[in-house]
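Omission of a single protein chain aside, the complex is shown with its protein chains in their original locations.
On to chain A.
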Amino acid sequence: MITARNEVLGRIRAALADLPADGADSEVPRKYRRAHHDTGLVDLFAERAADYRAVVRHTLPDELPAVLHAAARVRTLLVPPGVPEKWLRGIEPGRLLLDGPALTPAVLDAVDAVVVTGCAVAIAETGTVVLDHGPGQGRRMLSLVPDHHLVVVCADQVVADVPEALARLDPRRPLTFVSGPSATSDIELTRVEGVHGPRDLEIVLVSHG
């Protein structure tokens, strides 16, 4: 019996019969830039992220716990396993919630908390943060279901542009590229923030010590 697989592959080979045999194709021209900017990347990242209505705060490494503390004063901080302890220094244990299997989708939906995660890389040109959902970043559901996501970005994680970011990322990980809060332009092309993803995206940018 001819399988669908073999038939589709056979159709493809027949369709390409007019072309010379393998090896005769031309090179892909890659004359585009690796980066569109080479200085001021951190500021550019902050500006571009804010352009798409993320709330961006700047801080120093020593001050990060205080910034998170301020966030915790209003709400619980929901953190994934692997968040550096120094980020959370001085925050009352009662205000901290550690993600785990017990937090079902329904619980994540109901919780009134700020989800705090790190990221894998940030892209200046586009104002994007990328999560690879490794330690300190949490499973994908964590930064999706609750309504407020705070991402800590260290200055040395900011790269100029998309090519450099992809080179730093491991495609075997699940990846989420986030550029501003969830939005839709489906109604008369008016941009509305906050549809199914977190309605608030806060970025805390930690500059070099």
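Going forward, contacts are C-beta pairs under 8 Å (C-beta built on N, C-alpha and C of every residue); 3 or more make two chains touch, one makes a residue touch a chain; residues count from 1.
Going forward, contacts and distances are computed from a predicted model.
Only one chain is not pictured, and the protein name UniProt records for it, out of "Branched-chain amino acid ABC transporter permease", "Formate dehydrogenase subunit beta", "Acetolactate synthase small subunit" or "Iron-sulfur cluster-binding protein", is "Iron-sulfur cluster-binding protein".
Check A:A50, A:L96, A:V111 or A:V162 against the missing chain and you find that the one touching it is A:V162. Think of the hidden chain as still there; on chain A it touches residues 3-5, 7-9, 11-16, 18-19, 22, 25-33, 36, 48, 51-52, 105-106, 109, 123, 125-128, 133, 139-141, 144-145, 162-163, 166-167, 171-190, 192, 194-198.
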